[in-house]
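With one protein chain removed, the remaining protein chains of the complex are shown where they sit.
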Amino acid sequence: MNASKVIRDVKKNANGWFWISLMGAAVILLPIFSILASLFKPTNENWAHIQEFLLKDYALQTVWLLLGTGIATLIVGTGLAWLVSAYDFIGKRFFRFAFILPLAIPPYIAAYTYSTMFDYTGVVQKTLRDWFGYTLPPDLIDIRSLPGAILIFTLFLFPYVYMITRSFLERQSGAYIENARLLGRSPAAIFFRVVLPMARPAIIGGVSLVLFEAVSDYGVTSYFGVHTITTAIFQTWFGLYDADSAVRLAAFLMAGIVGAFLIERLLRARRRYSASTSKSRPLVQKRLRGLGHAAALLICGLVVAVSFLIPVLQLIAWAWLTYQDVLTAQFIELTFNTLRVALLATAIILVISTTAANVNRVQRNRFTMILTKLLTAGYSIPGAILAIGVLTLFLWLDQQVIAQFGTGQLVLSMTLIMLIVAYVVRFMATGFQAIEAGFEKIGHHYMEASRMLGHGLTKTFFKVDLPLIKGALLTGTVLTFVEIVKELPLALLLRPFNFETLATKTYQYANDEMIQEAAVPALFIIAVSLLAVAVIHRVGERTER
Amino acid sequence: MKNRLLSTALIAVLSAGLLAGCSSGETNQQSGSEPAKTESKELNIYTARNYAVDKKLYENFTKETGIKVNVIEGKAEELIERIKREGQNSPADLFITVDGGVLNNAKVNGILQPVTSATVDQNVPKELRDKDNQWIGLSSRARVIVYSKDRVKPEQLSTYEDLATDKWKGKVLVRSSTSLYNQSLLASLVELNGEQKAEEWAKGIATNLGRAPEGGDRDQAKAIAAGQGDVAIMNTYYFGQMLNSKDAEEVKVAKQLGVFFPNQSTTGTHINVSGAGLVKFSKNKDNAVKMIEFLTGTESQALVSKENFEFPANPKAETPELLKSWGTFKAQQIDFAKLGEHNKKSLEIMNKVGWK
């Protein structure tokens, strides 16, 4: 390639979109690189111990956790998405919406709730004891275990897979599925041979969000005594007092995960999954009857009960015991704080991820692909480690300010900007995956047609792409907003003075094993998230018509 | 045209939001780090203690002195890391946390400086202060043995060491090695009995467990009630909370259990100390010292003890009935700095012997 060609290609691609996503990338990548940089620092004497005792066993448990959670959410998420988009049955409209609700419950709250419900003083054993005189063998139900953790993650994270897959199935090419039906394939065969492969990009997007969340979780795993790489990271930091090695371990984790997804992308780049056809139309739904109908109702009812109703009712019961001590006027401020940071960060995330996803789609080269994958890397590392990266960046910026103006005061790192940037870095993935799936769904041809009719990239985006990806955009907004409302470690470490959110308030009690007291702020979190889900669901319903 | 309007509006909303974010941050900032003046009316606390009673104390302090208290709450190690990275520009004046090992870690990391105050020296006995006064103990909790009143007689209990012998096989309950409380306990045994003995002990505990370690301290007590073991190692603090829980069933469980202070005839019961450290680059040093004096005063101490079931650091402070009912006990007499020093070793031991 000669120089003039290089200049030509740079000129061709370097438009406003490109610069905005590059700027967004810089903000996001600096903290991530500051963590990755630790891979190149010399190791200290703790490293040998970590390798000998922490890595092997913990890596293995991490693999089991991810495998179990991945497969289970895949089955539950795609199964339910298929059920509500291909069939019609009583209460379908309700279930279609209700399957999103578990997202409103932070997994660590669910973990505390379920394990307390099932332990000796919990409602299950108490009822059996007091009403039936039956004492459960203590080892029969052991929620605090690896399978328990998989169960919790599945119940409360499957909506990621469900939402993205459903929105794909409901709009994409009913033709393919109807074809398969006409060819006389059984529903199972259609599901496995047609639906799963076709929805692969959507499913991978959803499952990867779940896996990111599970691998970087500390709340559930440490409480359940499951040893993952992330618990090893915190043991290194809090037990060996070695923050450097902890960051290093996190860097390995992140590099591994980003690597895995890059490989997946490169493998996928060879095939085209987005049926580029503009003739996609919604699937005609089959009315369920008889036994099938009953089975569908039973499954849907069960899922909604265990993933939403039961834990919420239990939390309400606990809150009833404690609200007089816990609930104060301060909750208005807490709710307002939570909303403010969540809305702001969500807006920024959506602008950057839409821009970056569009650039990646238009330019389709390795550089933009790797760049966009790195943009989403923040989701794969534990929040507390990411917090160090963001803190390092902001303190460095502050040092520059101090050197310039000699104020001797920290400016940026004492403001909410630091926390908001951290949220953006961490949750870029949720916005980005949803939007990328939306772009994949509409394919390239509409954009190309628009450009052939004389509209530039920006006009094309607003006139053609935006109306067509509206659904995906809404999905991305809910997912991101709810994630931020639930988020804990970043809020804990990076907030400015006297700034509390609903999540930090919940932590204050839950950390101290006071689940009954924690129920009050936890219910506030759930209420705020539910409101977001419901509002956006209504808007979504309207625009779909 | 409409689109341009839309995008302009979007950008306007975004930047307005950002500004709102900044400005609210700035107000915090102004209140956050006043330059070091003698008449400064502010105090910035980084604390890992998230208790309602602590907030009450800060409010009382403001009422009494007119000094405004700003707080960042977080996990201890994260706060240490933050102060460390903020360096000489750190706005932090006081660092407050639970556990002597962590306090010592803060000292080792060079983020603290000595407190010079006759009042503090008078309020808090020497063994609950850092030897250079870089941190001052505020309260303590004992890590005791809790037992089933039905199945175990207190006479059968004696020491921590005894729990590692064959006679408790399958009967011991304790939470996981990720718990700082367990790391500190083992660290104290490393100091008292030597590394080899401590490792044998940890191995004994790991083999005697009634079930794999899981849950928190309260969960160990519940596991006794469920019959998964007869004795549990847990903090008095959590036991006190259970007795006062809003959940009647938890109270019922706690009432079936007895509290035993081990090692009374030997090395003493292991205690965890909460403490406050004066941050090295504090800009409001006088106020910070004033706060430590206030927190260690008899009135504040009695309040903490009453609401949080902790043992006061100031021996003159009043303790609640519950704590009195447990009687007085002999505490381990060791330098808390040693806990920090041995913490790493103890974690290594636990990993080695398979204490999950």
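For reference, chains read A and B in written order, and residue numbers begin at 1 within each chain.
In this text, contacts are C-beta pairs under 8 Å (C-beta built on N, C-alpha and C of every residue); 3 or more make two chains touch, one makes a residue touch a chain.
What we mean here is this: contacts and distances are computed from a predicted model.
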#### Entry: Listed names "Cytochrome c oxidase subunit IVB", "Imidazole glycerol phosphate synthase subunit HisF", "ABC transporter ATP-binding protein" or "Twin-arginine translocation pathway signal", with the criterion being the UniProt name of the chain not displayed
"ABC transporter ATP-binding protein"
### Task
Please provide the labels of all shown chains that the missing chain touches.
A
### Query
Out of A:V464, A:A503, A:A519 or A:A532, which is the one that touches the chain we can't see?
A:V464
### Summary
subunit A residues touching the chain left out here are 2, 4-5, 7-9, 11-12, 276-279, 281, 445-446, 448-456, 463-464, 467-468
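As a convention for this text, only the chains that are shown with their structure count from here on.
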## Note on the structure
Between the Cα centroids of subunit A and subunit B the separation in whole angstrom comes to 33
### Message
Per the contact definition, I'd like the list of subunit A residues that touch subunit B in the complex.
### Response
46, 49, 53-54, 115, 119-122, 125-126, 135, 138-139, 144-145, 222-225, 227, 231, 234-235, 237-241, 243, 318, 321-322, 340-341, 343-344, 347-348, 351, 384, 387-388, 391-392, 395, 398-399, 402, 408-411, 413-417, 420, 459, 462-463, 492-493, 495-500, 504, 507-508, 511-514, 516-517
### Summary
Note: in the complex, subunit B contacts subunit A through residues 3, 6-7, 10, 13-14, 17-18, 20-22, 24-26, 28-29, 31-33, 35, 44, 50-51, 70-79, 81-82, 85-87, 89-91, 105, 176-178, 180, 183, 211-219, 222-223, 225-228, 238, 241, 245-247, 249-250, 252-253, 340, 343-344, 347-348, 351-352, 356
